[in-house]
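For reference, the structure I am asking about is given below.
Every protein chain but one is kept in place in this view of the complex.
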Amino acid sequence: MPHQPTAQTLAAAPDFPSTSVEENKAVIEARGLEKGFMQAQKQVHALAGLHLNVGPRQVTGLIGPDGAGKTTFMRLCAGLLRPDAGKLQVLGLDTVRQTLEVQARIGYMPQRFGLYEDLSVQENMDLFANLHGVAHDRRAERYQRLMEMSGMEPFGKRLAGKLSGGMKQKLGLMCTLVRSPKLLLLDEPTVGVDPVSRRELWQIVYRLVEEEGVSVLLSTAYLDEAERCAEVALIHQGTILGQGSPASFRVKMQGRTWKLHSGAISSRRLQMRMLRHASILDALVLGSSLRVVTRQGIALKPGDLSEIDDLTITPLPPRFEDFFLAALRDDEEVLTPPAPLEITQELEQNTAHPVVQRPFVSQMDASSDASPAAATAIIQADKLVRRFGSFIAVDQVSFRVDRGEIFGLLGANGAGKTTTFRMLCGLLPISSGSCTVAGVNLRHAASAARAKIGYMAQKFSLYGNLSIMHNLHFFSSAYGLRGKHRSERIQWALDSFALKPFAEVPSQTLPLGYKQRLALAVALMHGPKVLFLDEPTSGVDPLARREFWQHINQLAEQGVTVLITTHFMEEAEYCDRLVIMAEGRVLAEGTPADMKREYGGHGEASMEDAFIGLIKASESKEVPT
Amino acid sequence: MKPGRLMRLTGLVRKEWLQVMRDPSSLAIALALPLVLLFIFGYGVSLDAKNVPIAVVVEQPGSQSNAFAASFFNTPYFQPHMMRSVQEAEEALKRAEVQGIVWLRSNFDADYLSRTSPPIGVIVNGVDANTARLVEGYVQGIWFGWLDKQAELSGTRLKPPLQLEQRIWFNPEVRSTDYLVPGVVAVVMTLIGSLLTALVIAREWERGTMETLLVTRISVFELLAGKLIPYFVLGMAGFFISLAMARFLFMVPIRGSLLLLVAVSALFLLVALGMGLAISTVFRSQFVAALVALVVTFLPAFLLSGFIFDIRSMPLVIQGITRIIAARYYVSMLQTLFLVGNVGFILLINSLYLLGMATIFLGLTYLKTGKRLD
Partner (left out) sequence: MIRRIRALLLKEFLAIFLDKASRMAIIVPPIIQLFVFGYAATFDLNRVRIAILNEDSGALSRELVSRFQGNSTFEIVAYLGSEQGIQSLIDNEKTLMVLRIDNACSRRVATGESCPVQVLIDGRNSNTAMLALNYVRAIVTDFNEDIMARQGKGMPARLAVQAWFNPNLESRWFIVPGIIALLGMIVTLVVTALSVAREREDGTFDQLLVTPLRPWEIMVGKSLPGLLVGLVEVSLIIALTVFWFRIPLHGNLLTLYPALVIYLLSVVGVGLMISSFSTTLQQALLGSILFIVPAVTLSGFTTPIANMPEWMQHLTVVNPMRYFLIVVRRVFLEGTEIHLLVHEIWPMALIAACTLSLATWLFRHRLH
């Protein structure tokens, strides 16, 4: 357990004397900052006249979607790039003329912190202590403090490559902090980090601010993290859209956020209808209800939206995320939801089990309330084990997924999600146990069985130098589509995912959101019954993620079974049922509501609370006290 | 020295060293590669033709013909097959069973005795031109020996107007190993030096560690020195392995000073490391850097350094190109130091070239490695 620092550790602070004059000045002052890059023979303006003041001794969040210019701004502050125009002062120093002076005073942790993975934790820290010129007699004290803050003490001799994602991130931060900087730049430090490590990282950051008076600029794409910052700057297309405390943003959204619940139709169907509604800006599935944001100046009263039966409307407190969405979407006309994904027809063709009725309106809702045993298990894992040498990656994992369910595999990096997933898809042999998809093991099944599944890998894994069109052509042939049917499906993919404008562009040059769409299109072209999605939204910005989930919800509505892995806790809410995994084992299985009630302490707890509660509970069970 | 430089430098060198020690592939390139390459080239590449199968056709046995044919049996160069007719021999040549034919016609003895200077037909398979030439030379040697012996037997001495005496300096036994092995050392050093370093800076870019290094107070000089020092040590270790193999396995004499040999090797290693660093600075991906390193350093060192193919025999344009191949200067010094001795002129000129190239490559890397990402 971390304990309070003593007076001595507090005194062992900045290496660089701070003059009191600078005390209350902004640590970063950017005026009209511009920076462009050449990308695929096109000039891209990463920053377009950016103005920003970052205040001292507090955490300032730099929040924006992918490609907004967050990383470029961070690099400019660190003196790694030279601005095309404008002025940038960091700690009162010019980043272009006084680069080395700036670099001597700041700590910078890039998005992918380059740890030397073949060096141990201690060796990595020694290296950075040497590079930052930390005197040998100061080190022991500093190391101890960092180790204590991060809880990494027991791992000093472990190779950095063998650490979990969260620990790597913590080590990166420790290496940045081998000497106390005046300003700490953190570029998306929590991407891909499990909730427990994420909380620990934040605690370290808070302590630095409180105890050492460090100023922190932190960029993130997690909107919930904005709430943890003292001040937030919203960045979009290279300019700052707004700056202020998270509360000040929330206030602006007062009276626009609501919870909808219909006793008559499923929350997913409700969502699809709401998204087409002119006064609704955003609608998110939240278990059995819907969280909606209305357009500027539109309030909902009981009795509104009367076209939906049995609807209850309750106001909800606004979140920072709502402002973010509003800021990016308010200008748009009316949100166009993705074109309906009509894959029902193909489903009928490929279905081996004629029991399924379709299109199901009420049956679907009825079946989700019925006892699970009555439904057909599409995916079944029974005591699944996978060993790599002596390391057990997946240990006795059992679960079942029923037809038409969205089933989530949740867990931190390294929890065994992907390994389980690959075994289910037949990509990895099983050490022991069994798993079946639609009654067969895909590893040994005839190739026809594989025609019934769609697969989307963790990272973009289509042919990067082939265009969208080539990729669609190839995969449709690989799935045995031919003739008119094939061209129809290709046309369908281009239309439904709005890929047409990029049809001839090499897919590796597409923005991440479009890559994701293409990958989903490829996975769906042959109308699969079961869809496997391995962390499909990791690294994708909030807007693209929303759009992606709308697609998934539509598919589920049509009876496609979806197995999805994710480490975004809020995405767990979108699943019908899920399992939470840690260290290769299933910790819990159930609906999101069950999980929150059981492990989060109360029904209104977030999924993240539930996750952390569960991990804590399982740890305390394991470690004999 | 700037404050903290020593600390930063030792930190970097230590890091690099730990990485090398933990990465079996770097150790394999530096230490196992020289062993394997020297072994393969040392034994596999040889220009000394021995036991060449030839057909000896004696159409009409006689004392002179037999004596001439017999002399092919007493030499390690040939593996003669006696045949009766030239047709049979030609068939064997076409079937690639023999590499050449020596043909004594039926009237050979008679003509020899009547002093009408009968021709001895020699047909070689010219496909492998080099071996064919060597075979031709061997046959001539046997022919001279036979003429001499015949003259001695008849109590006179053969007195050709000019009597050729040959003195092959530095390698009187004409062992091709003696000239090939020093060349292999150069190829090995090129490979170790440039391939290893081509990978290391590209690796830092690829793994994202470069960005983290650049924001520290490290200077470009320190960054490069931190890379050079450990790989220099590793490269020299590879050199000593090669040297020991050349001397004790392949028995190549070392006539020059050992100290000079080490010194010029160190100089060449600097050039090779410089090339590798320059490549990996320009191409920030390990894969591309490795490919480029192979194409622009290894292949030329193999082909254009004079290691197997004598530069003096190449067309002038190609000879011009070899001027920018660092390995040629090193090969020249190695062959001299191994086989000849300390020849000041050769060592001086070639060292100057290498020194220039080291300056260019390291300087280029220094200028190209900025502290910024763009």
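Per-chain residue numbering starts at 1, and chain names A and B are given in the order in which the chains are listed.
Here is the rule we go by: a residue touches a chain if its C-beta (ideal position, glycine included) is under 8 Å from a C-beta of that chain, and two chains touch if they have at least 3 such contacts.
Everything numeric in this text was worked out from a predicted model, so none of it was measured.
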{"item": "Per the touch definition above, residue among B:L294, B:L355 or B:L373 touching the missing chain", "value": "B:L294"}
{"item": "Option from B:A30, B:L93, B:I279 or B:M357 whose C-beta touches the chain left out", "value": "B:L93"}
{"item": "Listed residues A:R228, A:R256, A:R450 or A:H567, member touching the removed chain", "value": "A:R450"}
{"item": "Chain B, residues in touch with the chain not shown (by the definition above)", "value": "25, 37, 40-41, 43-52, 93-96, 108, 112, 115-134, 136-137, 139-140, 143, 147, 150-151, 159-172, 174-176, 178-179, 286-288, 290-291, 294-295, 299, 303-304, 306, 308-310, 312-315, 317-318, 332, 335-336, 339-341, 343, 345-346"}
{"item": "Residues of chain A in contact with the chain not shown", "value": "422, 425-429, 442, 447-448, 450-451, 453, 455, 457-466, 470, 473-475, 477-480, 482, 506, 522, 532"}
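Assume only the chains that are shown with their structure count from here on.
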{"item": "Distance from the mean Cα position of chain B to that of chain A, given in whole angstrom", "value": "57"}
{"item": "Chain A-touching residues of chain B, taken from the complex the two chains share", "value": "3-4, 7-8, 10-12, 14-15, 18-19, 22-23, 204, 207-218, 371-374"}
{"item": "Complex contacts: residues of chain A adjacent to chain B", "value": "37, 75, 78-82, 99-100, 103-104, 106, 108-110, 112-119, 123, 126-133, 159, 175"}
